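Just dropping this structure here.
Here the complex is missing one protein chain, while the rest keep their positions.
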Amino acid sequence: MTGAPLYAQLINLLAAILLLLAFAMLAQRRVLSLVNLFAAQGVALALSTAIVAFATHQPHLYGSALLTVVLKVALLPWLLHRLIRRLDVKWDVEGLINVPTTMLIGIVLVVFAFNLASPISQLASTVTRSTLGIAIASVMLSFLMMITRRKAIPQVIGFLAMENGLFFAATSATYGMPMVVELGIALDILVAMLILGVFFFQIREQFDSLDLKHLERLKE
Amino acid sequence: MTAAGFASQLLQLAIALALAPLLVGWVNQCRAWLQNKGAPSLLLPYRTIRKLFAKDAVVAEGASPIFRTMPYIVFGAMCCAAAIVPSLATDLPFARAADAIALVGLFALARIFMALAAMDIGTAFGSLGARREMFVGFLAEPALLMVLFTASLISGSTSLTTIVDTLAHRELAIYPSLAFAGVAFTMVSLAENARIPVDNPATHLELTMIHEAMILEYSARHLALIEWAAALKLFNYSCIGLALFFPIGIAAADDGWQATLGAAPLLVFKLAIGGALLALIETLSAKMRIFRAPEFLGTAFLLAVLGLLVNQLLGS
Amino acid sequence: MIEILAVLGTPLAGAALLALLGERDFAATINVGVSFVTMLAAAALTVRVLVDGPLLVLDRQFFVDSFNVSLTALTAFVGFTTALFSRPYMRIEQAHGRLTAARLRLYHAMYQLFNFTMLLALTTNNMGILWVAMEAATLATVLLVSLYRTPASLEAAWKYFILCGVGIAQALFGTILLYFAAEKLLGAEGGALLWTSLNDVKGQLEPTVLSIAFVFLLVGYGTKVGLAPLHNWLPDAHAEGPTPVSAVLSGLLLNVALYAVVRCKVLVEGSLDSAFARELMMGFGLLSVVIAALLLSRQKDVKRLFAYSSIEHMGIATFAFGMGGPIANFAGLLHMTVHSLTKSAIFFTVGHAAQKAGTQLTDEIRGLVTTNPPLGWGLVLGTLAILGMPPFGVFASEFLILITAMAVQPWATPVLLAALGLAFASVFSKIQPMVFGETTAKRLPVRPTMVPVFVHLALVLMLGLWIPPFLAEWYRQAARLIG
Partner (left out) sequence: MIPTPLQLVIAAIAAWLAIGALGLLRPRDLRFVSRLLFPAGAAVALGLAAIAAYAVGRLPQSSVLPLGLPDLPFHLRIDSLSAFFLVLLGATSTAISLFSSGYFRSSEGTAPGLVAMQYHVFLAAMALVLIADDAYVFMVAWEAMALASYFLVTTEHRLPEIRRAGLLYLVIAHVGAIAILLAFGVLQGGSGDYTFGSMRSVILPGAWSSIAFFLALTGFGAKAGILPLHVWLPEAHPAAPSPVSALMSGAMLKMAIYGLLRVAFDLLNGQLWWWGVIALTLGLVTALFGIVFAAAQSDMKRLLAYSSIENIGIIVAGIGLVILFKSYGKALLAGITLTAVLYHALNHAFYKSLLFLATGSVLHATKERSLGKLGGLIHRMPWVAWLALVGTLAIAGIPPLNGFVSEWLLLQAFLFTPSLPQTFVNMLVPIAAAALVLTAALTAYVMVKFYGVVFLGRPRESNLAYAKDAGRYERVALGLLAVGCVLLGALPVNVIAFIDPINVMLIGSSAAPRMAGSWLFLAPIDADRSSYSAPIVLVVIVGVVLLTMTIVHRLYHGRVRIAPPWDCGFPLQTPRMQDTAEGFGQPIRQVFEPFFRMQRELPTPFDSAPRYSVRVDDHWWYWIYVPIIRGAERIARAAGRIQQGRISVYLTYSFCTLLALLFFVR
């Protein structure tokens, strides 16, 4: 989009990266690299937030950018790494659906998301409106990822990635939510992550594996 | 209710009581003739009754009061029936108190008490007889009622006196429905009076009995009353038949007592013919197995209903 | 103001206290005490709102009107009675060796925290905070569901967590869209997430955005309401968690989630002039009723059975709010109330019954009336009440809903009634043998308290025969508010 100011182009670039990362996660099978991809997503997110903050002179967005860095680039990946080391699960076996199919579905989803977003984007007054579609797309892609993975940790990563997408939507579409809310959300994510950590150990000690196929007993 | 009416009522009752055994005797005699047997005396039934009244009563062990009162109740019911059915005159005060439906009710009363009394002793034969009697009854009773209904639809009334008045004293008309009713009625009265082909009054083999099996335990006065009641029943049925299908000669309300008296010989004549016909039927037909009875009576019932339908269809 | 702080502060403080205190014998008593204080505070708040109308305090962050005050009071009350019930129940669990002291500590702390989150969700005016509270409620209960650490409970908790987490995430997206739509009107700082201000401007909110937002919100919060086909977590979580948790999940959490949906529906209704939101809610409601009714007959575990019945009743309430209009909304509110009272009472009895028989399988629990008449009669009466038998209150609300349906949506009435009939047959045929017949029960180490059960049932009975005028007035206002 020539003619648009630089930061807009940057944000669009980051948005594209975000989408790319989402696809990468969808395709990636190794848990550790999944975590790294997640961290990378966090970086992109933080950058875009900062840029928006700079562009629109909204100080509280710096805060949320910082929050993102702390939480999603540092803390959560670190936690995940530790967990993976402690539980030593290196490999995520083949997903329920093979990768190419997943990719195809993903692309369909992206198209759908863009279509969905276009009417809203028309209304948006923000410089970053065109990224809303990407936000929705990445949310849906992480949803798809959660569906296709059959191990606990990748599923959780999918969950966190979904939060990323939402957060990106929040910043890109609306210059961020009120601070209270963002803090609350962040807190929830953190607590969720901790609880999940506890869970992993419990599941592990019950079934001595994190394979979700053990968790299919309760029917009807 | 006039004094004349009351008189004719009593007269008719008296005649019924008096003539009933004779009718039985007559039927037996005719049958004997038809079967080339030496006929018993015409008065045999009277003698039997007198003899029985003279005897000592033997009551089975473990008989309850129901057993002892049954003969009186049955006899009473039959007397009442005799008082309803117009055989001589239609000016019967009591007939206003009980119409055709009540008449059937009276027969049912008699039947039920007979069956109960039969079960009272607790022998195999008693209960067998009771069962068969009720079995015959549950088809015969509605059939009879249907026959009466056909007549009452024609005359637009359920009181027998009115029916007879209509049939006898109005302009003569052909009622096709009555033909069905007539056949049905004949079959019913055979069954109800323990006649061949449904029952055999003369049998001495308990297993084939119906009526006899029920009264197996009775003796002396009780038996006498029962025999008399049975005779009355036959008499009543004959009178019903006559009243419905040959009502000529029965005195109407306003004819006065001469007509009533005049009707008496005519009645005797009609009864004689009826009895002879009954004997003929009995001679011509063979007793059927008990489980053929429902077919027989079912046919009667259906014929009666058919009569009713025909009546509705042709608008009488 | 004070009241709200008390209502929210007490459970929070209680949670902290119980967490620090660790498991002592009197912890359960403290738990009851805290809940009791909360209830008093809620009562005070209720009176306050009744006396001088809707309350908008703490720079508009908290908003209490006749709609949510009724639910707040209900929540505090059921929270109290459940604490009362859980005291002996948990003792027995401990005596049976299913729980350790540490777990009890977790349980008590989380119980209060859960109460706090729900009260927060009810009283807050900020859609964002509402979302945060809902998520927090999930987190608090996840640990309670997995309290026994059995494989089944872990599985249930995991499903609960993932499904509700994802659902809630959708709700967040919906909230963002809402904010996005409102921001242009109210400005970033103009409290664009405050329900009251949104409500004021709902007429001018952008329809397309709001309809999309509502889809996300409905799918999100609907997951927590347990609307089919988003309900799959519900039976597992109810069946595997400790019974007091099942009671509060069924009795309170679902209500709160439905409350959130209704709040959103009000806004969307205001901006859209189409029946979009209404049809959506009716559809989900009806679908839930039918699916739940069908699945009821397949249940073997008694708590699962009643979990499905909760799905059914939430479906009915959603359907009612979907129809809208004074009578239906009135009925919906009434239905939420009587359902949470009855269902929690049932779970109280079911819990003890399961403890007596040492199993939750319906086929192995027998003859309760002979071993413990109050328990047995409580269970059978509660069941009949929840199945919509007069003269209990559930019938009153269902009657109102049905007559509205006959007037507004005649086609739906036979479906509803057929589902209700099927549900009746399948549930009662399972409960009757549990209650009657020869018994298979052992004595309990601690005497269970039946007071909460009969208090609840008495209230439900009263609501069936006589709705106090103030309550009726109250519901009418709320119904008008929902529109």
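Each chain gets a letter, A, B and C, in the order it is written, and its residues are counted from 1.
Assume a contact is a pair of C-beta atoms (placed from the backbone, for glycine too) under 8 Å apart; a residue touches a chain by one contact, two chains touch by 3 or more.
Bear in mind that the values here come from a model prediction, so they are computed numbers and not experimental data.
The shown chains contacted by the absent chain are A, B, C, with contact judged over the whole complex.
Contact with the omitted chain, checked across B:A20, B:L145 or B:L167, is made by B:L145.
One of C:I291, C:V338 or C:L444 touches the chain omitted from the figure, and that residue is C:I291. Considering the whole complex, the residue from A:A27, A:L116 or A:L187 that touches the absent chain is A:L116. Contact with the chain that does not appear here is found for just one residue of B:L11, B:L116 or B:A252, B:L116. Take subunit A: the residues that touch the chain left off the picture are 96, 112, 115-116, 119, 140, 143-144, 146-150, 155, 212, 215-220. Interface residues of subunit B with the unshown chain, by the touch rule above, are 53, 56-62, 64, 66, 69, 72-73, 75-77, 79-80, 83, 94, 96-99, 101-102, 105-106, 108-109, 111-112, 115-116, 119-128, 130-132, 134-135, 137-139, 141-142, 145-146, 149, 152-153, 156-159, 161-162, 206, 216-217, 221, 225, 291, 294, 301, 304-305, 308-309, 311-313, 315. Within the complete assembly, residues 158-159, 162-163, 166-167, 170, 211-212, 215-216, 218-219, 223, 228-230, 232-233, 235, 276, 280, 291, 294-295, 297-298, 327, 367, 369-370, 373, 384, 389-391, 395-396, 399-400, 402-403, 406-407, 413-414, 417, 420-422, 424-426, 428-429, 432-433, 436-438, 464-467, 469, 472, 476 of subunit C touch the chain that is not shown.
Keep in mind that, in the parts below, only the chains that are shown with their structure count from here on.
Here the spacing of subunit B and subunit C, counted between their Cα centres, is 79 Å.
If you check the complex, the residues on subunit A that touch subunit C are 58, 116, 119-120, 123-125, 136, 139, 143, 146, 152, 155, 159, 162-163, 166, 169-170, 173-175, 177-178, 180-181, 184-185, 187-188, 191-192, 195-196, 198-199, 202-203, 206-207, 214-218, 220. Contact residues of subunit C toward subunit A in the complex are 126, 128-129, 131-132, 135-136, 139, 142-143, 146, 149-152, 154-159, 161-162, 165-166, 169, 172-173, 175-177, 179-180, 183-184, 188-189, 192-193, 206, 208-209, 212, 235-236, 239-240, 295, 298-299.
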